[in-house]
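Everything below concerns the one structure shown next.
Note that one protein chain of the assembly has been removed; the remaining protein chains are unaltered in position.
We just call them A and B in the order they show up, numbering each chain from 1.
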């Protein structure tokens, strides 16, 4: 059951919030870390004030969403290089090449598993996409 | 590779079923546990007879779905407090405030990562939502 360190250190859970206005309303974290695992919420292209950037611009929203994911991972002690899975949900399926291009620029050499699927909408009507991530941190003493 | 206990105990897989009539038809479990990990299926607002509660009432369906998730986690030796990720899929995006309120009531202090996205439908036309969960149990000897 244990995934504790050989030296007896124990695993703890850390929750990380961000500037998204929806987190306190719905009751969720931007990221949760336990041991090597980091889970990141569905993340939209909002800026530090919680306002959406890139109106009608899926590429800009994707770029900002991945920036937000990067920041969340770093606050949790990880990085984009630790990402093992992303999920890309978008409103307009025709946006996939633009969103895919941004994903490729960020993850082209990291190569997490992924999925792209079109959905009907998100909590704000101007959100064209949300991206989720899951990471597994291979720490120094493991590599 | 091993996540075995220091004392040599090994990890085993346990599958848990529930009253959902779809499990035997599609071939899935309500929950699977291995070591500290518990995965919970997409869960609708069905009661113990497998019948949907809360017709046209997303809030009631969300409440029942989370009750079902809680029961599944408990049967697997975990609890709502161990949940690290939820995913909320709903048919009508306008239901998000009502569903979000229920999520906040249950998870407001636990704060898993999450996502809310509107989809086109589920295996039963009266299902307004399904909620997934993933948990990581920090056992007594780890905290």
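Keep this in mind: a residue touches a chain if its C-beta (ideal position, glycine included) is under 8 Å from a C-beta of that chain, and two chains touch if they have at least 3 such contacts.
These numbers come from a predicted model, not from an experiment.
Listed by residue number, the positions of subunit A touching the unshown chain are 3-6, 9, 11, 35-36, 84-87, 93, 96-97, 100-101, 103-108, 110-120, 134, 136-139, 141-143. Interface residues of subunit B facing the missing partner chain: 1-4, 10-13, 15, 17, 22-32, 34, 37, 39-42, 89, 119-123, 130, 132.
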